[in-house]
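Quick notes on the structure that follows.
One protein chain omitted, others in place.
So, chain A:
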Amino acid sequence: MSAPEKYGAFRANSPKPLQRLTTCFTLKAARAPESTRALPGSMVRIPDIANKRPLSAIVALMQTIISVSELSKTYASGFQALKSVSLDIRRGEIFALLGPNGAGKTTLISIICGIVKASTGTVRVDGHDIVADYRAARARIGLVPQELTTDAFESVWATVSFSRGLFGKRANPDYIEQVLRDLSLWDKKDSKILTLSGGMKRRLLIAKALSHEPEILFLDEPTAGVDVNLRRDMWQLVRSLQATGVTIILTTHYIDEAEEMADRIGVISKGELILVDDKSELMRKLGKKQMTLQLQTALDHLPPALNAYQLDLSSDGSELTYTYEAQGERSGIIALLKDLSDAGIVFKDLHTTQSSLEEIFVSLVKDAT
């Protein structure tokens, strides 16, 4: 489906962008040939979110749209921002790149988008080398930078139209209108950018990035410094875009954002990509579970027979916490409960919790340093 179809053909009579874009995506699925709908015996794991998607979207997810191979970058100052990074981004996925400040996230994005030169390595975007075939590669990419960089004295309409022209697209006022409406900027189309709020400027940068109907959208910390409501709106927008087939790569400091949005997650630290995995797989592999027991009677100390379980007793002696690996074949819970019973310890309630992505991230980065 061409990009104009994504936005242009489905804009009529649909009040909400998400509804409209979802409709569009369903139509796309209905057109898919029979052979592509069935995936008997497929061993390819599709992220959880894909369960709710049409099969054409699932097929698309298996294709690589960005291929980064042994990419390194050393700045003139001698600082090595990237160290032989290799990464494949799948078509149609939301990929979150996590990492602390100075980890190399923005450098990686900047190289792919053509803003920074790589020292060594190659990047291909939809099969096009970003150096040798930069026109084809860049035409597919939209970039929302981290900083709110805008021409303060331009109008909203002029700057978005300019962005479209810059990417070689013919003027399409209908499309620009739709993008501005979808981003709740239509009322501000004639306003100068300097009169916009921070949140509006952030949306404007997204409108500029979408103006040329990209297949890939880079969002460099899209919700940095925005309020909670706008943040949720952004998430909604990103999901809507993904539903139209746009591949989204976002960097973020907010772990909950990656946890909420991403299909896959990459963790970068000190220029090295230390992990790439499906979000749910990552949670499953590296997440730890804890079982907390609320005791009927408070304990002064733990019986020696329970030492092997490395239990934590709360300061008031009323709670016992048992930590175990989520992916472990045997959690040891049954044995623990039996030993507790044998020791005469009675509990009145229990609950389990799992490590958040944030805890996993902190643990990974800590291990890498």
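Operating definition for what follows: a residue touches a chain if its C-beta (ideal position, glycine included) is under 8 Å from a C-beta of that chain, and two chains touch if they have at least 3 such contacts; residues count from 1.
Keep in mind that, in the parts below, contacts and distances are computed from a predicted model.
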item: Undepicted complex member, UniProt protein name, chosen from "Membrane protein", "Transport permease protein", "protein-glutamate O-methyltransferase" or "Glycosyltransferase"; value: "Transport permease protein"
item: Contacting the left-out chain in the complete assembly, out of A:G102, A:G127 or A:G165; value: A:G165
item: Sole residue of A:L98, A:C113 or A:M261 that reaches the chain not shown, by the stated touch rule; value: A:C113
item: Among A:R90, A:K188 or A:K208, residue touching the chain not depicted; value: A:K208
item: Residue touching the undisplayed chain, where the options are A:A139, A:A224 or A:L311; value: A:A139
item: Contact footprint on chain A, counting only the chain that is left out; value: 75-76, 113-117, 134-139, 141, 143, 145, 147, 149-153, 158, 161-170, 208
